[in-house]
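Only one structure is covered here, and it is reproduced in the block below.
All protein chains of the complex are present and in place, except for one that has been dropped.
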Amino acid sequence: MPDVVFPLDSTRRFTDQDKIGHNRWHPDIPPVATVKPGDSFRVHCREWFDGEIHNDDSADDIRNAPLHTVHALSGPFAVEGAKPGDLLIVDILDLGPIPQEDSGPLAGQGWGYTGIFAKPNGGGFLTDQFPDAYKAVWDFSGQKATSRHIPHVSFTGIVHPGLMGTAPSHDLLSTWNTREAALIATDPDRVPPLALPPEPNGAILGSLTGAEFERVAAEGARTAPPRENGGNQDIKNLTKGSRIFYPVFVDGANLSVGDLHFSQGDGEITFCGAIEMGGFIDLRVELIPGGMDTYGVSENAIFMPGNTDPQFSEWLAFSGTSVTLDGEQRYLDSQLAYQRACLHAIEYLTKFGYSPEQAYLLLGAAPIEGRLSGVVDIPNSCATVYLPTAIFDFPLSPTVDGPVRIDPGIGAPRSPA
Amino acid sequence: MPDVVFPLDSTRRFTDQDKIGHNRWHPDIPPVATVKPGDSFRVHCREWFDGEIHNDDSADDIRNAPLHTVHALSGPFAVEGAKPGDLLIVDILDLGPIPQEDSGPLAGQGWGYTGIFAKPNGGGFLTDQFPDAYKAVWDFSGQKATSRHIPHVSFTGIVHPGLMGTAPSHDLLSTWNTREAALIATDPDRVPPLALPPEPNGAILGSLTGAEFERVAAEGARTAPPRENGGNQDIKNLTKGSRIFYPVFVDGANLSVGDLHFSQGDGEITFCGAIEMGGFIDLRVELIPGGMDTYGVSENAIFMPGNTDPQFSEWLAFSGTSVTLDGEQRYLDSQLAYQRACLHAIEYLTKFGYSPEQAYLLLGAAPIEGRLSGVVDIPNSCATVYLPTAIFDFPLSPTVDGPVRIDPGIGAPRSPA
Amino acid sequence: MPDVVFPLDSTRRFTDQDKIGHNRWHPDIPPVATVKPGDSFRVHCREWFDGEIHNDDSADDIRNAPLHTVHALSGPFAVEGAKPGDLLIVDILDLGPIPQEDSGPLAGQGWGYTGIFAKPNGGGFLTDQFPDAYKAVWDFSGQKATSRHIPHVSFTGIVHPGLMGTAPSHDLLSTWNTREAALIATDPDRVPPLALPPEPNGAILGSLTGAEFERVAAEGARTAPPRENGGNQDIKNLTKGSRIFYPVFVDGANLSVGDLHFSQGDGEITFCGAIEMGGFIDLRVELIPGGMDTYGVSENAIFMPGNTDPQFSEWLAFSGTSVTLDGEQRYLDSQLAYQRACLHAIEYLTKFGYSPEQAYLLLGAAPIEGRLSGVVDIPNSCATVYLPTAIFDFPLSPTVDGPVRIDPGIGAPRSPA
Partner (left out) sequence: MPDVVFPLDSTRRFTDQDKIGHNRWHPDIPPVATVKPGDSFRVHCREWFDGEIHNDDSADDIRNAPLHTVHALSGPFAVEGAKPGDLLIVDILDLGPIPQEDSGPLAGQGWGYTGIFAKPNGGGFLTDQFPDAYKAVWDFSGQKATSRHIPHVSFTGIVHPGLMGTAPSHDLLSTWNTREAALIATDPDRVPPLALPPEPNGAILGSLTGAEFERVAAEGARTAPPRENGGNQDIKNLTKGSRIFYPVFVDGANLSVGDLHFSQGDGEITFCGAIEMGGFIDLRVELIPGGMDTYGVSENAIFMPGNTDPQFSEWLAFSGTSVTLDGEQRYLDSQLAYQRACLHAIEYLTKFGYSPEQAYLLLGAAPIEGRLSGVVDIPNSCATVYLPTAIFDFPLSPTVDGPVRIDPGIGAPRSPA
């Protein structure tokens, strides 16, 4: 086990640890540790809501999820010698739930959760169809996840960090804040909002205090979106063995990581999202000096996924196009096409006995694949979503005999919006 | 070899065959043949432009591609007993280039092409960055494709039909024409257009003649977009061994197929697009009576891909978010995020010596994967594009040593817009 | 389609064609055609018994199979410039059943067969347990095979040539004949025999006639075993896209090919064996001058399998050790261990309703994997055989509920030894 450069004690809050992480992006958040190129090191990660979501049968915690507090990030980690313009190579050596702790109140202690945010509190991919809050709790057994809230499925986790990235420069941060403010300004009262502006309330900024804390809290970018620095990309394939190349924008690179997922479907469509958990991640870093220019990687991480993802050889896939549910034709809108594909999958699963919200939660959590199948055939994009049939304990594909009916069990807890 | 229910003679035009196909969607186009549930049958397919694109080193043919003539479709094939509300099971038993003909002037005779439409004549996914017309010709050798216009790559084809679907009902056709007209009306002079209205000029409608031809030509929907009936979905994974379930909207289902691709990347981003070819396809059909309601499949095909797609175990992936090249923040726009991911891949490939258009053509043709990685992290979608490193004959991943430089050869023919 | 350098007319016997192949190995069999390095070419192949096995429900043809006539081989093909000491690169571009002919009396015309030889006529891997002759006929539908004699299974073919190789030199041929004669001499009357000596009766030797025919027929090695030149290796993974490197022993290399299989399990345990068929194979050849010494490949082909083999993600595996059925301990005998593993699999399948011979035939034909798992743990080897569960239309793995019972149908035809 590599040295733990960022330890977390599961019995204490994220803000009451020996080393304090952060939940905003800002170049002036001081590194919590410095590593050298070639070093391997272990980082503990807290689940993104720092324990506010519970292993119970109520969705009230999801309904009231404190969005201004996310994401509880570990870091930043300075890499000796890293300079703006370099590429930072990050190898994911290993990661998983909280080691040696398989029961307890923290997600990652043998369990995790998938939530659907209520429309007034963040919403999600299909928030117009699912305006209320829902939750599913998943139990881990070795590599596999099952849920009392979504019976008849079991799958091997495709464990990955939802969020990892380097610190932005002051210029880059300014660019973010400017462009996102401009978007918000187009519809400032929208529910859910178009984007999230800097928010001092709830900010965690490492060791910063006093006036410096106030300044950085007022400027720091929220961690929800992926951006030029990587960030909350939610790429489910960043599993063990992956190698990622991040652009470096500040001296030391200042790498941060968090939002671990036991599993996730492409898109993390439920927003709250994946199977959320705390845990550990072992990383190794290297540098390619000047690599951003050498390889034309001026923004957004590039990566090579690992080779031990769970394998499936049979899939049932659904397609969608960019026509709204109301029948309006949109122009090459792959976001909409994927929504329609996912709604088709949900409709299909209900024919077997699942509630729509069980199906929605499942698509957010299971290793489904979402593909941009056609993006040019005016006016319709075609998006597809692939479900591995082996995760179900009943036959999933259509036959002349019609669907079997499963017992949906207690269902997914709901908390009205 | 199953019986050929739709033969094509390679020496004659698509409109000068014993059986005439069609290039518009309409319920009143008469079936060219009737098959029974359980039947296997072979269908010949003409490349979508009926031979207008040549195996040469000029892109003028792409520049002037006659868009009003596409897609040359084989069919419709009536399935005995099929009723609206049924699901039509279509098994793709086999497919490939024109059998026994490996040289000749028709795409599919041992070769195929990928084009980039000029902006005034259709455009494409990245038309703002690539307004001119380009072409790459690919040579087939067994399962593999190589191109004199894009050297240093070779890959196993992921052969599939770009377009397959059932005939729309009159109601459904009317819905299409209405909603697409409404979209066009929002910007009728746009170049390229938002959508394509019915176009009698160039219409091919099977055995229809006279007034009936005129009526159907005036009403028939264009075949470019995928719609509720399947259609031009361009799903690269509909390979040999795939099973597709189509909704049935008219008596007999009236299945049509065409636009065969030797290979394609997810999205078919070059529009003209994939590796285009004529060839054959062997199909077997079955029915699930009432299956649309039973399984909740009221629209858009669902499918189970085959299990012999080419396997790759190492990928280099690029990510993009929904920020425009000009720095404008868009709201959860996966179409844009995929454009940015593809542009990143193109930029990267140019560092090895490819021209940008070679890289663009390659992404349209090779078995790349496009994923909807994050679709909820406001305001940024995250899309990713995966390149299999094994298709290149040089090492593709970033290292401290920097990229090797390949000889890009004669490059891709260009014809100015 | 590449040029056909060795055509076969399905209506005529193998010995009544324009070009005559061969069924013995000998350096003096004249090439039927000459190809150049870089050439692609098509070869027709006759099924190994030249039509003696029929698509019917009797195993009498297997019982009386004329072993002295096998294998009907296409070739030899001389490669311009090939010299002893070179490595001959052979790319398998494509292969399959007889094209354009999907019904007829010849295996390969839409069907194939698996047989179990009777003990007095060749026997097989489990001949002590299965002394009689059995047959199963398989129907091809696209890539898939099913059998009226073995219901409830369906699988994608893993199509490959059972036999391909270069001609031996005179020295090498002499070595073969000497060492095999020595083995036979240890038990000359064994049934089945230990090996097969040269046999003029039934010899086919291309264009040779007269005294030269007599001499070569008396010396020519039988084609049953794999040897230094490749030959009847029965490697099921030599599928489309494979590249093989053969040692060259004579000027021109003199490559021959035949014994096409629609599918086969590792080991081809039924001997008669795989799913036998005639068909076509498209090859491309290249040379590595002096490659045998350069790469240390003095004998036995090396190869790189293709990347489109059927994929399975769930297997049920059986193990065996080197203890005989009578309880005798043998020393590290992987042949025996694999027999025991296969017998375990057969026993297991009978619990679902199959007859033992149905199970045996299935293991010979389906894409099962046979592994040398442990070869050093004295005194027991451990061999394992993996069955892909997806080929069965019922759940195959053990559960508390016990096995489902299938209807075994008409069973496999039997002809007593």
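Per-chain residue numbering starts at 1, and chain names A, B and C are given in the order in which the chains are listed.
Keep this in mind: contacts are C-beta pairs under 8 Å (C-beta built on N, C-alpha and C of every residue); 3 or more make two chains touch, one makes a residue touch a chain.
Nothing here was measured: the structure is a model prediction, and the numbers come from that model.
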Inset, instruction - Determine which one of A:H54, A:K119, A:R148 or A:R284 touches the chain that has been left out. - result: A:R284
Inset, instruction - From the listed residues C:R13, C:H170, C:K351 or C:R405, report the one that touches the chain absent from this view. - result: C:K351
Inset, instruction - Looking beyond the chains shown, say which of A:P7, A:P131, A:P310 or A:G353 touches the absent one. - result: A:P310
Inset, instruction - Go through chain B and note every residue touching the omitted chain. - result: 311-314, 390
Inset, instruction - Over the whole complex, note the residues of chain A touching the chain we left out. - result: 1-2, 40, 91-94, 99-102, 141-144, 156, 240-241, 282, 284, 306-312
Legend entry - Footprint left on chain C by the chain that the document does not show: 87, 89, 124-125, 175, 179-180, 182-183, 192-196, 224-228, 230, 232-237, 243, 245, 266-271, 273, 286, 288-289, 291, 294-297, 299-305, 307, 313-321, 323, 327-335, 338, 340-341, 344, 347-348, 350-351, 369-384, 386, 389, 397-400, 402-403
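Operating definition for what follows: only the chains that are shown with their structure count from here on.
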Inset, instruction - Rotation angle, chain A onto chain C: superpose the C-alpha atoms of these two copies and give the value as a multiple of 5 degrees. - result: 180
Inset, instruction - Let me have the rounded angstrom distance from the C-alpha centre of chain A over to the C-alpha centre of chain C, please. - result: 51
Inset, instruction - Could you please state the distance in Å, as a whole number, between where the Cα atoms of chain B are centred and where those of chain C are centred? - result: 39
Legend entry - Where chain A touches two or more other chains, by residue: 313-314
